[in-house]
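Worksheet for the structure shown next.
Complex shown without one protein chain; remaining protein chains in place.
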Amino acid sequence: MPDMQEILNEIVAELAQESERGKVADYIPQLAHVDPSQFAISLATVEGDRFSAGCATTPFSIQSISKVFTLTIALGKWGDGLWSKVGREPSGDPFNSIVQLEHEGGKPRNPFINAGAIAVVDAIMMGHEPKETLAEILSFVRYIADDNSICFDHQVAASEMEHKHRNASLAHFMKAFGRLRHDVDKVLGTYFHQCAIAMSSDQLAHAGLFLASDGVNRPSNLRVVSPQRARRINSLMMMCGHYDASGEFAFRVGLPGKSGVGGGILAIAPGRGSLAVWSPGLDRYGNSLLGARALEMFVQRTGWSVFGH
Amino acid sequence: MPDMQEILNEIVAELAQESERGKVADYIPQLAHVDPSQFAISLATVEGDRFSAGCATTPFSIQSISKVFTLTIALGKWGDGLWSKVGREPSGDPFNSIVQLEHEGGKPRNPFINAGAIAVVDAIMMGHEPKETLAEILSFVRYIADDNSICFDHQVAASEMEHKHRNASLAHFMKAFGRLRHDVDKVLGTYFHQCAIAMSSDQLAHAGLFLASDGVNRPSNLRVVSPQRARRINSLMMMCGHYDASGEFAFRVGLPGKSGVGGGILAIAPGRGSLAVWSPGLDRYGNSLLGARALEMFVQRTGWSVFGH
Amino acid sequence: MPDMQEILNEIVAELAQESERGKVADYIPQLAHVDPSQFAISLATVEGDRFSAGCATTPFSIQSISKVFTLTIALGKWGDGLWSKVGREPSGDPFNSIVQLEHEGGKPRNPFINAGAIAVVDAIMMGHEPKETLAEILSFVRYIADDNSICFDHQVAASEMEHKHRNASLAHFMKAFGRLRHDVDKVLGTYFHQCAIAMSSDQLAHAGLFLASDGVNRPSNLRVVSPQRARRINSLMMMCGHYDASGEFAFRVGLPGKSGVGGGILAIAPGRGSLAVWSPGLDRYGNSLLGARALEMFVQRTGWSVFGH
Partner (left out) sequence: MPDMQEILNEIVAELAQESERGKVADYIPQLAHVDPSQFAISLATVEGDRFSAGCATTPFSIQSISKVFTLTIALGKWGDGLWSKVGREPSGDPFNSIVQLEHEGGKPRNPFINAGAIAVVDAIMMGHEPKETLAEILSFVRYIADDNSICFDHQVAASEMEHKHRNASLAHFMKAFGRLRHDVDKVLGTYFHQCAIAMSSDQLAHAGLFLASDGVNRPSNLRVVSPQRARRINSLMMMCGHYDASGEFAFRVGLPGKSGVGGGILAIAPGRGSLAVWSPGLDRYGNSLLGARALEMFVQRTGWSVFGH
């Protein structure tokens, strides 16, 4: 096994010199004002080791990476019944496209596009209020990250709510097709808070580890999901984790991953470890430009691609 | 390591009792008349072992599985230049959809939908006649399968040509956008012959082995492609190998795979082995119904999913 | 000139025997409970004559026919500037499709699909509250109908608001693209009230007369719009007045017309007169089944098609 700490250090050093860092998300001020020069990478291995480099304890807005966690919760509540509410195919469309919804009767293509994640939140709520649902989501994230200091960034959530219109359009559309049980504004409020969870890359790598280790949380050894469910969540991350650039990520990195517009990416190397990277600048698909680059470098050095050494 | 021969035998025995076997492709008589009760499964491991069960030496029409081989040839000729001719994202559409082509200026979304495979053939031709290009394709397939008895089924090719209209529409569309260099009818003739290669599951498993073993042909140890290229071809098979049911295959099987309308599927377990299955009945997406089931059973018993045990 | 009263009587008599009357709109109870056997037809001629048959003084919900009146108001405020907010091409899609919006940056194709009508209301509001805007709309309709008894049906409006989700999706979508100036809920509230205007066919035929008489209200002889604007509104009614069945209406009836889901149709015979029909049962495109039939019969008997005798 290569020296992981050295690899992470090299990646940080090499990317520090990169001038083209992408474009920070600017649709809300809270994201627009993030310093684009920040970078972090963290690794949690199934053996229980932890490595990190860069500003790996600085919290950032995990945004869509939260969809992995809410999907896990929803599968716990609904099992395969969830798939009547949301599909599991790549969409071939941007994260917020509504075209596919109209062609498929309001059923989102997968749980990682916005419409799908909104349907997943609705599935989790089960008649409860946003406050209760949010407590449940946060409690789950704290549990898998083994860290009770993780919180929502309420300013980010409030700002998202102000700029809700594209997601509101998706939610009302699904509501019109009878695809949402709860009040649209309550679902959206919950969704925006979920996306506004703030975590550091260290916390995120830790939180994702159960997906790398057959569903068992490390080092606590508590089972989060069955091995089969861990595999299936990984397959969804591989196929749909980067919107309409999922093929590109699979081609270059070769790991299941989920990106967020805050610049984070969570990537899973099954049987090996969980990786979190953070670089706020995005490519034109809304995925972290240097984050994906860092993961590509990591996989080249370690041979951890699921598609071969 | 489990007893592979026993696993294959069990799968054959269990599926033999299955009455719901899907629907044999019927758009050409040569495929429509295939006996749907036939079933074969073959495994070639990176250690050089061979296992098979069912009618594993009966040749069948590999159809779209051939796209993996022509992609490999085209990457050898063009390297990354190929990606200016064809994309590498899942399409979210059926194999023969033309809608995506119009929205994206005639550039096919990936090399495994029909339009993409036609563009790949055009890329391989490089000014040569269909006859020469076909000789080259056949020679490559014989080489990786280590079997000079492999042939085209000219009757199948001729019948495909008679029913060419959907593919002709795609080809003329790309030609109109300047995406094909060669004469449309010559490209189509080559494409239909390529799809009409007849192979047994034993031959197919053998031919795919270089993708499981970092690009090296076993047991000859001759390098076919670089390890990186093998990984990348695998990633494309994972993301796009089953048309608009690629997510479903990844979810259930968790291996890179490519299906053909003749009822075959080639699946790659990187670092472990190459699997070929054949069952002529198709599901509604045009993928082998029992073939995918067999692979799911195999992965459950062996833990060979790339997404975790 | 044929005996108009006799023609109307014949139409009423003939259609009274029709058993296939279409399906009453059922998405809100207020429309679902309307008696489908009701029928009315009214004609106001440019010479000042009035003819009617059936229950021509019974008010019904004019729904989308109101879009003709709000378009007229908006053109008065914005002139050709309105066309930067909404297009003037037939959409080829159903009245509530959102696909076109995504493909065209949130700009509705024409003022008669729902998205377009919502954009038109937003254009009319000009910073005012819904109450004021509604007062203005009602005042205009009363003026052109020369009848101050015309009112909103607030129960219909409230029920529409409860079932707002499809339209809310369209409105939030346009808001996300910066296409609406006002608060989405206020725009929707105004829109639903506008659609809930209740009028009889007599009132409606009277209200539409300015479009048949070069923009001059009859018999008052007060100018409502310029002759050019009247022509242009007529052209929009012809091209887009029946959603994705506009071609069918032009083919069969040959008059500019606008239908509403309440079962009404307003049709304009330029230089001759204004016709209103009402039959609550709809065809599968959401247009009055017998209403269109009645207009077709009328045009056959009178030769009033704009496309020739």
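Lettered A, B and C in written order, each chain numbered from 1.
Simple rule for what comes next: a contact is a pair of C-beta atoms (placed from the backbone, for glycine too) under 8 Å apart; a residue touches a chain by one contact, two chains touch by 3 or more.
Keep in mind that this is a model prediction, so the values were computed, not measured.
Asker: Of the chains you can see, which ones touch the chain that is left out?
Answerer: So, spelled out: the chain left out of view touches B, C.
Asker: Can you say which of B:Q5, B:Q38, B:T58 or B:S169 touches the chain missing from this structure?
Answerer: B:S169
Asker: In the full complex, which bits of subunit C touch the chain not displayed? Write them out.
Answerer: Residues in contact with the chain left out: 87-93, 100, 109-110, 211-212, 214-215, 227, 230-232, 234-236, 238-240, 244-248, 250-251, 254, 256, 270-271, 305-309.
Asker: What is the set of subunit B residues that contact the non-displayed chain in the whole complex?
Answerer: 97-99, 101-103, 164-166, 168-173, 175-176, 184
The working rule: only the chains that are shown with their structure count from here on.
Asker: Classify the inter-chain contact topology: is it line, ring, star, complete, or other?
Answerer: Its topology is that of a line.
Asker: What whole-Å value do you get for the distance between subunit A and subunit B if each is reduced to the mean of its CA atoms?
Answerer: 32
Asker: Please compute the C-alpha centroid of subunit A, do the same for subunit C, then give the distance between them in whole Å.
Answerer: Here subunit A and subunit C have centroids separated by 47 Å.
Asker: If you average the Cα atoms of subunit B and of subunit C to get two centres, how far apart are those centres in Å?
Answerer: It comes to 56 Å between the two C-alpha centres.
Asker: Which subunit A residues sit where two or more other chains touch them?
Answerer: As it turns out, subunit A has no residue touching two or more other chains.
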